[in-house]
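The following block contains the structure, expressed as structure tokens.
The other protein chains are all here in position, but one chain of the complex has been omitted.
In this document, chain identifiers A, B and C correspond to the written order of the chains, with residue numbering beginning at 1 in each.
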Amino acid sequence: MTRVHTIAGMALLALAAASCNQYDPGEGPDQPIAFYHSVHAGTNQIQCMYCHYTADRSVDAGIPSVSTCVGCHVPGSGAPSHVPAQAVLAFPTAQRDSVWHAEAQKLVDFWKRGEPIPWVRIHKLPEHAKFPHFVHVNVGLQCQTCHGPVQEMEKVNQQASLRMGWCIECHRGGTRLSAQEDSLVKQRSSFIRRVQALRAAGNDVRGVTATRPNQRASTDCFVCHY
Amino acid sequence: MATETETPTVVRSTFHPEVERYEEVNRDADRLLTKPGRGYTALLALTVSLVGLMVIAELHNIVFGLGMSGLTNPVGWGVYITTFVFWVGIGHAGTLISAILYLFRAPWRQSIYRFAEAMTVFAVLTAALFPIIHIGRPWFFYWLLPLPSQRGLWPNFRSPLLWDVFAVTTYLTVSSVFFYIGLIPDIAAARDSATHPMRKKVYTILALGWKGTDREWRHFTRAYLYLAALATPLVLSVHSVVSWDFAVSIVPGWHTTIFAPYFVAGAILSGVAMVVTIMVPVHRIFNLGKYFTPVHYDRLANLLILTSCIVGYAYGMEYFMAWYSGELYERDVFWDRVTGEYWWAGWSMITFNAIIPQFLWIKRVRRNLNAFFLISVIVNIGMWWERFVIIVPSLAHSYEPWKFLNYHLTWVEASVLLGSFGWFFMWFLLFLRYLPGLSIAEIKEVLPPPLKHPEGHPATVEEGSPTPVATLPSGYTEREVVV
Amino acid sequence: MSKLRTGVLGVFAYLDTATDAIRRLKHAGYEVTVYSPTPRHELEEALEVPESPVRIFTLVGAFTGTAAGTALATWTSIDWPLLVGGKEVVALPAFSVIMFEVTILLGALSTVAGLFILGRLPHIGPPEAPLYHPSFTAGNFGVFAHAPRDRYDQVQAIMTEAGSEEVLLDHR
Partner (left out) sequence: MADGMKRRDFLKVVGAGGVGVAAAGCSTGQADKLIPYVIQPEEIVPGVPTWYATTCRECPAGCGLMVETHEGRATKVEGTPDHPVSHGHTCARGQASVQGLYHPDRHRGPSVVEEGVGVPRNLSWSGVETDLARRIQGFRQAGRAGEIVFITGGYTGTMDRLARDFTAAVGARRVEYAPLEDAPRDLDFADADLLISFGADFLETWGSPVDYAHQFARMHAYRRDAGGAARRGRFVWVGPHRPLTGLSADLWIAPRPGTEGRIAALLAGGGGDAAAVAQATGVPPQKLQTLVEWYGQSARRVALGPGAALSGTNATAVRQAVARINGAGAAPAAGGTDLRALRQVIEEMRAGRVGMVFIDAPDPAHTLPGGMRFVEALKRVPVRVSFSPFPDETSRHCNYLLPDHHFLEKWDDYEPRPGVSALVQPVMRPVFNTRQVGDVLLALARQLGVALPGAADSYYDYLRAGWAGRASGTAWREAVKRGGVWGGAAVAAAPPPVQGDTTTAATTPAAPQPPRPAGPVAYQDLSFAGEGEFHLVVYPSYRFFDGRTANRPWLLELPDPVTKVPWDAWVEIHPEAARRLEVEQGDELEVTSRHGSLRLRAYVWPGVRPDTVAIQMGLGHEGFGQWTEGRGANPMRLLGGDSDAATGAPAYFGEKVALRRTGETNTRWTGIFEQGVRVQHDRRLAQAVSLAAITRADAAGGGRIPGQDQEIEQLHGGGGFAPVPTHTDPTAFPAEGGKFGEYIDGEVRWGMAVDLARCIGCAACTVACYAENNIPVVGPSEVKRGRDLSWLRIERYFGVTREEDEALREEATDDVRFLPMLCQHCSNAPCEPVCPVYAAYHTPDGLNAQVYNRCVGTRYCANNCPWKVRVFNWFTYKFAEPLNWQLNPDVTVREKGVMEKCTFCVQRIHERERGAAQEGRLLRDGEVVPACVQACPTEGFVFGNFSDPASALSRVAASHRGYRTLDEINAQPAIVYLKKVTLHEPANGGHGERPAPFGGDEHTPQGGVAQPAQQGGH
């Protein structure tokens, strides 16, 4: 009987340990249109926020509307007189047979049909975890810090585990940020600013400094879970 | 008193006068393990089906939600917690008899402690189900254990419920260990007498190759002593911790300092009662009169009377304090217990636990197995109601009058309650059939050893101090035996 | 020093004859292994065995438990401090329960470990004494004298004299 218990205990511990193990990004899903971030963000140097236009204003980063896409791919699509039915692909006239040309044609077809593009979701948090994009963007973090080198990806996959431990690690200052990010965060983080303000006001803030000296943001449960 | 003077050759034990030789014990123990009758199979089938019922009910809780129970706001705890406390309590008598009485060298424990201890293990095993059954999201139960996880979250060690988790798991582990260690020599005995090859194989494994050598005995006896020494404070602590689940809260009727001793006494009361409830049928069916003698029943009766008095005192004191403190909420709750919707439960608890056991003062009652059995069953029922009365009316009638609302159990809860009994007795029946129910080796301790020259030892005279050959079991002084 | 793996087993129906045999054999300078269905002080006295060291295991285990319990509760509370009910984050009164339970748990487990280690349980490999008789768990006592083959006769003689019911020689 003792044995049973010890074995069970070990099993549980092993299980728990397993849950701490490394996260494997794996292969990203196929999208309705083979959209290459590497071409748009990489080669053509388009800013992330051009398409993900609400990342600095909203909790959601925002998915570009079809009109945003055709704005580049279909000439004059912005004009009020424009009739989607006659939409034609803008460029290039060369290599009509190239793969991406065919993909871009799909886009035009969506536009003609006036249908939204059913992108497959990659990054997803459970509903009970609230993640405001704009706070993290405005505090100076690069999109790549969490989403990985998207500008080099043809098919996007989920780089970070997005597990709670992963969030906490960064909030506690454990995750390494680029020097520039780090300095920005130190100036802008509302948490750091608040603690400084309170210290300046002569309050006892040793709690923070003692427990996590280089904490970047709050790890209070209620900040993300409500 | 020194019986050897009258009959020097045939020496008899004060406790088991009808058992003459060591081998007899083995024979009787083996008798329990032999082929069972129809009754046994029927009982086993019944218990298993009750377990099935519990499983079905619990599935309802898991699939549809705890709403299937009668629980509500404000009564968040009901039959599940009541039954949890009940079973934890039952467990206590076993450890009391096997460990505490061992330390006190009470020789009458030997023949009954194996049953009692088995009862303990299975009762705790039953109780351990309920914390899981009663929570809203059982699939997350492991969050209560201090396991490392990527979240970096730990349980709250300030919560009485966590104390509970530690206390109950510790208790389950330690009592199981204690149970098994005590079994080893007897399993060896069973191994040596087993005829069925399968049984022989299993016993051989379980006996861990025990042969009863001097080395084994030497360490065994000490280890057993220390285990007993550890189990003793543990058993007292476990029900104290369980009582703190309530006492540490601020609910009127729960927030009481006497809870720990009060609960421990109650636990022993219910536990001893359950021992009797189990002993009497076993006694009858396997006719173990040789081992369960009137002496044993008297001793158990003493325990029942004592604890029943303590419990009765606690009841009185609760009401006295409620009145004497002048505390509004306290008074309301206790008034509600005896006049509210569950007044009958309140009164039955007082009658069954504090009054009925007093009949055991009468010799004719406690020597009459049927009467004793009846009383023990009544006490068990009463003790279940005690926990119910403590839990439900207090919650239904606490600070906030707007939420005075009572609780009514549903078929799901009733099924789980029944199922828990099925679960407990299922294990006990299996135990009876497959493990030595009589502690073969330890009973021999209170039997007179086989002696060729009871009156003395010529050969050893010149070897200095001659060993006085006593009829008394080694380790016990005369006074103790005569008690 | 390990005992001889050869010897003579005497089966005794009586305690006093067994103790007698033990004394004689020890007197004659033999090491003995005694089988008994139940622990008897007479045998221990005859064997003059020292106190079992199991208690050391118990003690160490228990104190380890206390330390472990304290460490667990305190460290986890400070690692992610959360305020509940305005209580201290390191609330010793509350933690004492944990300390106690872990003390008992480890104490008990290490006691068992001690028993298994010292008592050589479970028995794997060659037995301490090559000869055994099932009746030893029932009513009989057994005395095995570890002796080289050439001394069997003497041992056998002592056994019979002490009143052994049956003497078995180890011929392998």
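Rule of thumb we're sticking to: a contact is a pair of C-beta atoms (placed from the backbone, for glycine too) under 8 Å apart; a residue touches a chain by one contact, two chains touch by 3 or more.
Everything numeric here is computed off the predicted structure, so don't read it as measured data.
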Touching the missing chain are A, B, C
Of C:G29, C:G86 or C:P126, the residue touching the omitted chain is C:G86
Of the candidates A:P64, A:G148 or A:G165, the residue in contact with the absent chain is A:P64
Touching the hidden chain, out of B:A118, B:L153, B:A260 or B:L304, is B:L153
Against the hidden chain, chain A presents residues 54, 57-60, 62-68, 111, 114-121, 124, 126-130, 132-135, 138, 190, 193, 195, 197-198, 201, 203-208, 210-212, 218-223, 225-226
The missing chain sits against chain B at residues 64-67, 70-74, 76-77, 134-137, 140-141, 143-144, 153, 155-156, 158-162, 165, 245, 248-251, 328, 332, 395, 398-405, 408
Note that chain C touches the chain not displayed via residues 78, 80-94
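Keep this in mind: only the chains that are shown with their structure count from here on.
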When A-C and A-B are ranked by contacting C-beta pairs, first comes A-B
Relative to chain C, largest Cα-centroid distance belongs to chain A
Rounded to the nearest Å, the gap between Cα centres of chain B and chain C is 28
Note: chain C sits from chain A at a C-alpha centroid distance in Å of 64
When centres are defined as mean Cα positions, the distance from chain A to chain B in whole Å is 58
Residues in chain C with touches to at least two other chains are numbered 80, 82, 109, 112
Within chain B, the set of residues that touch 2 or more other chains is 152, 173, 177
Listed in rising order, chain C residues that touch chain B in their complex are 13-17, 19-20, 23-24, 27, 33-45, 47, 49, 51-52, 54-55, 58, 62, 72-73, 76-77, 79-80, 82, 84-85, 87, 91, 94-95, 97-98, 100-102, 104-105, 107-109, 111-112, 114-115, 118-124, 127-129, 132, 134-139, 162-163
Listed in rising order, the residues of chain B that touch chain C in the complex are 21-23, 26, 146, 152-158, 162-163, 166-167, 170, 173-174, 177-178, 181, 184-185, 188-189, 191-193, 208-223, 226-227, 229-231, 233-234, 237, 241, 244, 440-442, 444-445, 449-453, 457, 459-460, 463, 467, 469, 474-475
Listed in rising order, chain A residues that touch chain B in their complex are 1-2, 5, 12-13, 15-17, 19-20, 163-166, 168
